[in-house]
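What you see is the complex with one protein chain gone and the rest in place.
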Amino acid sequence: MRTEFILSAAAAIQQAILASESELESLDREIGDGDHFINMKRGSAAIVDMRSELADLSPDAALQKIGMKLLSTIGGASGPLLASFFMAMAKTAKERETDSLAGIAAAFAAGVDAVKQRGKADVGEKTMLDVLIPVANRFQTLTATDASRDEIFAALKDAAQAGMLSTRDLVATKGRASFLGERAIGHIDPGAKSCQVMIATVCDLALDRH
Amino acid sequence: MRTEFILSAAAAIQQAILASESELESLDREIGDGDHFINMKRGSAAIVDMRSELADLSPDAALQKIGMKLLSTIGGASGPLLASFFMAMAKTAKERETDSLAGIAAAFAAGVDAVKQRGKADVGEKTMLDVLIPVANRFQTLTATDASRDEIFAALKDAAQAGMLSTRDLVATKGRASFLGERAIGHIDPGAKSCQVMIATVCDLALDRH
Amino acid sequence: MKKFVNKVDDMLVESLSGFAAAHRDLVALHLDPNYLTRAQKPQNKVALISGGGSGHEPLHAGFIGYGMLDAACPGHVFTSPSPDQMLAAAEAVDMGKGVLFIVKNYAGDVMNFEMASEMLAGENATVLTSDDVAVINSTYTTGRRGVAGTVIVEKCVGSLAETGADLATCKALGDKVNQRTGSMGVALTSCTVPAAGRATFDIGDNELEMGVGIHGEPGRRREAMREADAIVGDMVAAILQDFERSDHKPAKGQEILLLVNGFGGTPLMELYLLFNSAAKVLEGHGLIISRSLVGNYVTSLEMAGASITVCLLDDEIKRHWDSPVHTPALRWGR
Partner (left out) sequence: MKKFVNKVDDMLVESLSGFAAAHRDLVALHLDPNYLTRAQKPQNKVALISGGGSGHEPLHAGFIGYGMLDAACPGHVFTSPSPDQMLAAAEAVDMGKGVLFIVKNYAGDVMNFEMASEMLAGENATVLTSDDVAVINSTYTTGRRGVAGTVIVEKCVGSLAETGADLATCKALGDKVNQRTGSMGVALTSCTVPAAGRATFDIGDNELEMGVGIHGEPGRRREAMREADAIVGDMVAAILQDFERSDHKPAKGQEILLLVNGFGGTPLMELYLLFNSAAKVLEGHGLIISRSLVGNYVTSLEMAGASITVCLLDDEIKRHWDSPVHTPALRWGR
């Protein structure tokens, strides 16, 4: 993983979030408080704005800085969760190599673990973790096989998509949608959707760069 | 004038006010505060409700009681004005005969004078006085001629109608519509309208009773 | 219309009953005729009575108590109360030093209080408040409307009355505060009178009513919605222009009380934003904001909108503004 890729990913994510405005907004309006798009927009803009500060950093330092920045700009539930993700990923990236996809997968998994801890949540609770956990698992599994780069990223996109869709039929037990009980059924979780969008965007970028 | 007629008039006025709901309401919404219909409805209902108390009174005593009742039930601008009208009319009715139309016309004129004094207003200020003053004048003039009863009441209806319509093109200098300046032009004054409705109702009743 | 109401006809009395129950340490409710007094009757002071149509809460009943009113007469929503209420209230609170009526300048209020004043045996006087600069003053019309500045008048005269000042002195202070106070309001939405059941006026999604009255009366003009600073700029300009035409043009360094008053449906967040904007403009004119009040004090039911009020302070007004007050809606110093 190179810092340059991180910066390109940040720019692409910002565009992808902006392109998902109406979907993210209406999902959080339906089962949350309607601010998830605004939060994600503010966060991704803040990262793109610090592009020049990040450019000269090592990938792990850049990830750490991104985490800190998200922590102080997003707020809400997604702020500390995404911040925890990046800071944990940074920590692993610093400790071990992330030149191989396996190394990146391990860092990603560490990030997801941090989200689980911070959110005291797991798969099946109708949160972003319903996307993050299956993707992390698939990423680690596939990088341990001889699957091609293309196969891996395509599979991650599929996993993200499936995870996102899986939240539709769940009752939420964490986050704001948990207050809704049965009424949350039939609605996709906004955080799951934004994570799926971000993961798909990064996968596409990685496939392009091939 | 007999108390029985006063009671019939009160009942007929209540019906006529109720039938004018949408017009009175929208006029006061346009150039006032929208409560004129409600005020008139409350006032006329209160009089009809005290019908049994009034039945045994002399006409002047009944008019006085009606005035007092309106004073404490209508409120707003129309309350003290209509109350002053009835109380002054009662006073004149007590002092002189009201068996002749000329006597009634004099009592009516005294009532209108009281409204002028209470409202510190005159004709041309876009108020109920633009109906009351011409009607009072016409009433006194005609009862001094040999015009027939039918002619007189028909003429009073016309005068009320003309007076009411005359308010449309006026700028208000009294009452709530005065705050509007030029913007009041094009709208009929709600108090003028309700007075016209009441006068027309009483005239119709008088013509019927003929 | 969606409102918390049982029967519309019972609304006023149920609301007054709730008010009296929630503040039973401060106020007492009397029904039929309806008026409210302090829970404990003070002694040997001029009795201050205000009143007006309901729907402007906390005005007036919310200002009953030490340092402000002795009684308030609530009319139906947006409809002046009637003289029997004022007479009963006056009888209940007169302490032998006379009664001062504080009345917002509307034809209905003026005439009803006037009749009460005429019928009242005891000594009495009236202060008419007329701070709304939206209506250009003119001698042959009804004159300006009384709006949010009424709170400042009630507070200052209330303070003075508490010192035992006589009726004429109290009236004089009320008139002075009124003359030194100007207000301007703007509405973004209409209110709905419960008994009417529909909005008092129609207003587009991108319109505002500049100079609106507190009953939803139309104002100076209907305008396109603009940013807050532009709206505030026009409101403050109207107030300052009005002062310019008066006997007390404010000099640079003049201390003022700035009141940003919500009409009921505007979030506090926006009221403070308006305060921020107004303060900047006024300070730009060399005025010094030495006292401030922000909140919903003279409302128009649930109307979205706000008014800006500027009172030109002097030592006397400042002293009476600062003195202790203990009412349901305004309290400090005790």
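Side notes on the structure shown:
Think of it as A, B and C in the order they're written, each chain with its own count starting at 1.
Convention: a contact is a pair of C-beta atoms (placed from the backbone, for glycine too) under 8 Å apart; a residue touches a chain by one contact, two chains touch by 3 or more.
This is a predicted model, so every value here is computed, not measured.
Shown chains touched by the hidden chain across the complete assembly: A, C. Within the full complex, the residue among A:Ala102, A:Leu180 or A:Leu207 touching the omitted chain is A:Leu180. Considering A:Gln14, A:Asn39, A:Gln64 or A:Thr143, the position touching the chain not shown turns out to be A:Asn39 (whole complex).
Taking the complete complex into account, residues 2-7, 11-12, 14-19, 21-23, 54-55, 57-58, 62, 77, 188-189, 205-206, 208, 225, 227-229, 231, 260, 264-277, 279, 289, 292-294, 296, 299, 301-302, 304, 306, 331-334 of chain C touch the chain not shown. Residues of chain A that touch the chain left out of view are 25, 29, 31-35, 37-39, 42, 71-81, 83-84, 118-119, 173-176, 178-181, 183.
Note that in this section only the chains that are shown with their structure count from here on.
With chains as nodes and touching pairs as edges, the resulting graph is of another kind, matching none of line, ring, star or complete. Between chain A and chain B the centroid-to-centroid distance comes to 75 Å (mean Cα coordinates, whole Å). The centroid of the Cα atoms in chain A and the matching centroid in chain C are 54 Å apart.
Residue positions of chain A touching 2 or more other chains: none.
In chain C, there is no position where the chain touches two or more neighbouring chains simultaneously.
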